[in-house]
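Presenting subunit A:
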Amino acid sequence: MGRIWNLVATEARIELRERFALAGILLYVLSASFIVFTIWRQLPAREWGLTFWVIYLFCSLMAVLKTFGRESEGRYYYYYTLYHPLELFAAKVLYNAALLIFIFFSLWVVLFVMAGGHMVKGVWFLTAGLIASGGLSILLTLISSIAIKTHQNASMTAILALPLMIPILINLLRLTSYALGTTPDQNPWNEVTMLASIVSLVTAMSLWLFPYLWRS
Partner candidate 1 sequence: MKLNKSCHIYGLFHQPMKIGSVLIFLLLFMVQLAQAQQESSPDYMRSVGKIYVVAGVTLIILITILIYLVIMDRKISRLEKRQKNE
Partner candidate 2 sequence: MQNANQPAKPSSLALWKWAAILILIYVFIAGWFVPLKPGIIGVSPDKTVAGDQVVLTVQGYNTYFMKDPDQIRAWLRLTGDTVIKALRVEVVDDRHLKAAFYIPSVLPVRQDAYPMTLILDQPSEGSSVLPNALFISPASETDSAEMALWFKEKIGNIHQQAGMRYPFRNILAETIRNTYFHVPMWFAMIILFGISAWYSLRYYRHGSLRDDVISSAFVRVGLIFGLLGLVTGMLWAKYTWNEYWSWDVKQNMSAIALLIYAAFMVLRTSVEDEMQRARLSAGYNMFAFVLLIPLLFIIPRMTDSLHPGNGGNPAMGGEDLDNTMRMVFYPAVIGWILLGIWISQLAYRVDLLKRNS
C-alpha cells in the first residue's frame, strides 16, 4: 500500500511541476461549459444534468489521455522492473480518480454559477459523481493502457472508451435526474446497485487483464 501511495505522490509531483496541467483541465471545463451555455442560454433541470455529464465525459477523456503518455520509454522500463503491474495500475487509477473528482467538483461549481443549482437531492448527485469518478477512472486507465500501444493514442482512447462508457453513463443520467427532482418517484437505490455492479464488473476485468496487457 505504501508503495502505491509513493507512486501516486510521484505522479502528482510530476503533474504539479507543470503548473498548467491542473489549470489546463480547469480551463477546459470552463470553456466547454461556456460554449454549451452560450448555445443553450438557459439550462432547465433536465438539460442541466445532461450537459453536466456530457462535459464531464469529454473532460475525463482529455484528462486521462496523458496517463501513460507522460513518461518516457525508459521510465516504463524502470517501473516495469520495480513495481508489480497491479501496483502501477492502482496508482494510476487512484491518481486519475482524484483528477476526475476534481473535474466533477469544478464542473459542478462552474455550472452552478452559470446556470443555477437545480439540485433537489444533492447527496445522490454526489454519490453519482463519486461512483462515476471511480468507475470511469478504472475503465479509462485500462483503455488508455491499451491505446498507448497503438499508433494514434488520442483518437484510439476515445474510440475504444466512449462506447464502453455508455452503460455507466446511462445509469448516471438516471440517478442525476432523480437528484435533480425530475423523476421523484424513482428508487435511487436501483441505479446505485446497478452502477455498483457495473463498476465492480469493470474493476474485476481490469484487475485481471491489466497485468496481461501491460507486458510488452
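In this text, a contact is a pair of C-beta atoms (placed from the backbone, for glycine too) under 8 Å apart; a residue touches a chain by one contact, two chains touch by 3 or more; residues count from 1.
A quick word on the picks: all candidates are chains of the complex that A comes from, given by their letters.
All values reported here derive from a predicted model rather than from experimental measurement.
Interface remark: subunit A makes contact in this complex with candidate 2 (options 1 or 2, touch as defined above). Residues of subunit A that touch candidate 2 in their complex: 142, 146, 149-152, 156, 159-160, 162-164, 166-167, 170-171, 190, 194, 197-198, 201-202, 205-206, 209, 212-213, 215-216.
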